[in-house]
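Note that this complex is displayed minus one protein chain, with the remaining chains in position.
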């Protein structure tokens, strides 16, 4: 299984891999927002966490459609399906590799982008922490969407359409945890723990659903 | 050494890169030395001059920031010229030049952004302001990163060169439009509340180190660019050799290439 993890990481970093594209997309989305809402630093500081979360959500979805499609196109998927190791585990490892290659860079890039949004230190820390905990949930639930769309032409857009509604709870608790951290009366911990719970639940639901969808998709 | 003779024969029809390698091999150490010299003098002058009475010591950041910002634009111009060379004259070195200039340009732009925000923190009290000029540089940085990503995404250099050149030229035409619209956007939202970098005329006291540093940075750019081009050419030769090796493998002894390889071992 570590072999699969390292192979997927290598593929992500090699030429044409998606690791860098996700971060670049994240940066571009966040950089474009001020042109829409105006350069008012107070306003940007207020909406910054939400912008970062939405940007990260979209960027995390970006490369997901290739998660299983690439394996299917070159025939590797057949071999992954045939093994006696549980398919759920294989999917989970692929999700982990995908998150390490595309989700983690988003988390690491978020403080830099926070500066563009004129956010203060507490908000930056909270955003980073919630992204760290929340983005795996997007990957896990996205894997289910990617597996469902694996056999479809132009599955990429479809994955986003399928997964975005499912990821709304993650966005809600992620953003509210950040605001709870910066605005005094609201407590930080309840939304943050909800977010953690969501990630854990999705870590189960996502791979199980994805494995079932992959089994059904063979032809 | 046998591989080298093969490479040279393979590339003999592309005499330009070979001649470029020979010429640049002789030139670049001198350029590197000149760069080091100018940097030594420039850095000395940077710290020898007095600080500004308003900005204090932070004015010294300008000696790095301004040349970097200037080069970020010049590098894009070099890339645009190279892109023209690729599309119009199909010069084999043009796309090597455009491809290798992108990461260097991105670095200079990044330096300009970082030093700008380091300067902005004590001056404006914030790391970043959506000032028209800063924003334009940031957009330029994003364009550089996009070009690098494009070059990485296409594995055939010839194809990457053409589409990259088109994107560079579209970007080049767009830069004035972006600049104009960002100015428009900025004045629309923010009537001249931000302290501009271009204050009153610069005192000669500051101008001298600035000029020396500008020359040093320019030399640095060209040195890095030449060395990067050499690396890219060598990288392409290696990849050509590897493709040749792949084609000749498993054919037994009757293949055409082993005869060429054998030349080095009489």
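By letter and in written order, the chains are A and B; residue numbering begins at 1 in each of them.
Operating definition for what follows: contacts are C-beta pairs under 8 Å (C-beta built on N, C-alpha and C of every residue); 3 or more make two chains touch, one makes a residue touch a chain.
The definition used in the following text is that contacts and distances are computed from a predicted model.
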Name under which UniProt lists the unshown chain, selected from "Protein-methionine-sulfoxide reductase catalytic subunit MsrP", "ABC transporter permease", "Heme exporter protein A" or "ATP-binding cassette domain-containing protein"
"Heme exporter protein A"
What chains on display are touched by the one that is not shown?
A, B
At which residues does chain B meet the chain that is not included here?
155, 242-243, 245-247, 249-250, 252
Hey, which chain A residues sit against the chain that's not shown?
1-4, 6-7, 10-11, 14-17, 73-76, 78-79, 81-84, 218-219
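Everything below uses one rule, namely that only the chains that are shown with their structure count from here on.
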From the mean C-alpha coordinate of chain A to that of chain B, what's the distance rounded to whole Å?
32
Of all residues in chain A, those that touch chain B in their complex
15-16, 20-21, 24, 27-28, 31, 34-35, 38-41, 44, 115-116, 118
In the complex formed with chain A, which residues of chain B make contact?
117, 126-131, 135, 138-139, 142, 145-146, 149, 152-155, 182, 185-186, 188-190
